[in-house]
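Note that this complex is displayed minus one protein chain, with the remaining chains in position.
Going in written order, the chains are labelled A, B and C, and every chain counts its residues from 1.
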Amino acid sequence: MKPNNWSVLKRKVRFGDCDSAGVIHFHNLLKWAHESWEESIDIYGIPCQDIFPNSNSPQNKNIFPIVNCEANFLAPVRLGDLILIKILPKKINNHLFQVNTFFYKDQIKVAEGKIIHCSLEVNSKLKVKLPDQLERWIEASNINTNLKEC
Amino acid sequence: MKPNNWSVLKRKVRFGDCDSAGVIHFHNLLKWAHESWEESIDIYGIPCQDIFPNSNSPQNKNIFPIVNCEANFLAPVRLGDLILIKILPKKINNHLFQVNTFFYKDQIKVAEGKIIHCSLEVNSKLKVKLPDQLERWIEASNINTNLKEC
Amino acid sequence: MKPNNWSVLKRKVRFGDCDSAGVIHFHNLLKWAHESWEESIDIYGIPCQDIFPNSNSPQNKNIFPIVNCEANFLAPVRLGDLILIKILPKKINNHLFQVNTFFYKDQIKVAEGKIIHCSLEVNSKLKVKLPDQLERWIEASNINTNLKEC
Partner (left out) sequence: MKPNNWSVLKRKVRFGDCDSAGVIHFHNLLKWAHESWEESIDIYGIPCQDIFPNSNSPQNKNIFPIVNCEANFLAPVRLGDLILIKILPKKINNHLFQVNTFFYKDQIKVAEGKIIHCSLEVNSKLKVKLPDQLERWIEASNINTNLKEC
């Protein structure tokens, strides 16, 4: 088993990602952040249909609306740049978790994103604890990161 | 002169704004926030070509890259909702300003956005003071808001 | 009654619409085309919730998936350009209709879009005739256009 394949991804900046300033258009970075955590849980083994609303799984019990998002831009991200993306989720409390995403170009951090999700029961819209498989992904991602930093 | 036409806008949520959760896809709110301040300075009388990079005005001396953005989601924003958008810019220091955007549905605040821009000289990339016309728009927007709150 | 307010719209090109070539990013024109027909039926008096899938109207009997779209680009569409948009829908047969969209800058046609929708019953996915209110919008739009051309 590769210990870190679900928390380190790669992606190249494409023409349509950029605006007429020649850099990634700002909110596309948050799009990348979201697609990165989708890819991360996918590789880890959680079916995206279990987490995200879709017409194939109307029986999902939980939804995870975003309550806050934020991005910091530290250096220009340009067309053709190959970006390394590190994903580090954190549990905030029983029903809130945040997905931190760090973007690197040539080992320099160029941007970071943060998305906070709330776990709700789909019908009542009441706050409920995170599902077990998300808890496990969060824990495994943190152990994984700590190990690499030892 | 209409005192507030550049700081209060309206917009309806369209099909393509929403994701399969049936609400505005999160980073589209920041797209709305950016388009709102573009529309605001446009109505106020600042040509967008003076502010945003474009092939028609290669002679622009300043650029205003985004260094941070953030959004809070307070209630669902759905297809067909008519949203009132209030824009309130703030000067942070000589070279930084932020554009706050507040989104209302039926007089209830449903979301808010914040975008921080940095003023740079286009060639040297050195920090420079905000251009006068942006300073005036920021001041006028704040006077405008204060007057309405009296 | 204003005879043409639902088939002629205006829109300004914003920073995020453009790519690093300094013109509207190609598929955003089709986004504009779709948002234009949403706005057109809205002004005409058809609630968007009757036509487009959404969590507020799960009782809708018809869906209108897109089976084909096309765009022609005739001249550059740049940041800050004010675009006049003319919408002309056509009925193809009992269950198919197309929405033609023409984009003008300073009375010169700069682009055109075409989107073909199919009318299906939501559960069976069988082809069904267009709903009456869409038929009326299509007819009224064509009468409207013919009158103006006389």
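Note that a contact is a pair of C-beta atoms (placed from the backbone, for glycine too) under 8 Å apart; a residue touches a chain by one contact, two chains touch by 3 or more.
Every value quoted in this text rests on a predicted model; they were computed, and no experiment measured them.
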{"item": "Touching the absent chain when the full complex is considered, from A:C48, A:A75 or A:I92", "value": "A:C48"}
{"item": "Selected from C:N5, C:N68 or C:N94 as touching the chain missing from the view", "value": "C:N68"}
{"item": "Where the unshown chain meets chain B, residue by residue", "value": "15-16, 18-22, 25, 27, 79"}
{"item": "Those residues of chain C which, in the complete complex, touch the missing chain", "value": "19-23, 26-28, 30-31, 34, 52-55, 63, 65-73, 76, 115"}
{"item": "Sites on chain A contacted by the missing partner chain, in the whole complex", "value": "12, 14-16, 18, 21-23, 31, 34-35, 38-39, 42, 47-49, 52, 54-56, 78-80"}
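Keep this in mind: only the chains that are shown with their structure count from here on.
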{"item": "Same vs different contact residues, chain A with chain B, by half of numbers used", "value": "same"}
{"item": "Touching two or more other chains - residues of chain C", "value": "15-16, 18, 21-22, 79"}
